[in-house]
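Every protein chain except one is present and positioned as in the full complex.
Let's turn to chain A:
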Amino acid sequence: MSVQAESPSRQELETASVVPLRHPWRWVSAAIITLLVVMIAYTLVANERFEWPTVARYLFSRPIIDGLLLTIQLTVIATVASLILGTMLALMRTSANPILRLSAAAYIWIFRSVPLLVQLILFYNISALFPTINIGLPFGIGPQFAFGEVNAIITPMVAAILAFSLNESAYTAETVRGGLLSVDKGQIEAGRAMGFSEGKIVWLVVLPQALRVFIPPFGNQVVNLLKMTSLVSVIALADLLYSAQIIYSRTFETIPLLIVASIWYLILVSAMSYGQSLLEARFAQRGNRVGKATKRSGPTTDTSRFFALKTGAVQVQATSEKDER
């Protein structure tokens, strides 16, 4: 045991300067990482086989930009569709109606269990199952309003949109449900007691608060979706990656073209992350909550609670003020 230093007087304590805790390991780790970054940067520049001039030549080339636009289009459509369908599924899953609950659970079960790649190929080949499509009464009773060859309707793009939207909806449904469950039951009860209908409670009380919990995992999901759209190469849809593949299968400039595609994915994901952080900030502002609204412990005044949110230094000051009273 170390020898306890003589305890300081009150005056010494009040006037003493504060020495912050040192963090030597931060410096060590920073040094190691800096070294690694320099090494990687050196390889990137020095290794001729990266073929940076080729990368530059293709980065803004027509097929790559077209592929990029298709990737963006597919991601946006599937995201929007999954928001609508996924929210509906989540509300169904949490509803009091057992039939709605079960069917939503079955949907989520199937679309999350079957690999996305399988779903994509299935939708692409759906005409093998349903060669024609009729719109009218079921089982062919009465007049049919529309009729079509499935093969003509399900282009690779339509198959991709269907597969990604339906699959993504299953995941979005679970993310939305997580948000819904996070909302304090007491507030739902208070809404009921005031005379709000269940629909109004969902719209006015639950969804706005579920959103805050929903955004981070949903952002994650969309980033995943963006990259998963590269699966469409199996149905010969020219997205960003497949456009690059088409070129390098002809020119054998494999690595530079993969780098071209990666650069665009990096840019897209960075833009999305930035958008996500803006959204999070937008919804975090509301009421900057600290835990639950109900606090029982200790006679905290409003100002001390407010300051406690800020730096530790202020908190110490606030408590010492109180102690003196």
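The rule we apply is simple: contacts are C-beta pairs under 8 Å (C-beta built on N, C-alpha and C of every residue); 3 or more make two chains touch, one makes a residue touch a chain; residues count from 1.
Following the convention adopted for this analysis, contacts and distances are computed from a predicted model.
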Original post:
Looking at UniProt, which of "Carbon-monoxide dehydrogenase small subunit", "Peptide/nickel transport system permease protein", "ABC-type polar-amino-acid transporter" or "Acetoin utilization deacetylase AcuC-like enzyme" names the chain that isn't shown?
Top reply: "ABC-type polar-amino-acid transporter"
Subject >> Hidden-chain contact residue, picked from the options A:P115, A:P208 or A:G275 >> reply: A:P208
Subject >> Hidden-chain contact residue, picked from the options A:N134, A:N151, A:S197 or A:S249 >> reply: A:S197
Subject >> Missing-chain contacts mapped onto chain A >> reply: 184, 186-187, 189-198, 200, 204-205, 208-209, 286-290, 293-296, 298-302, 305-306
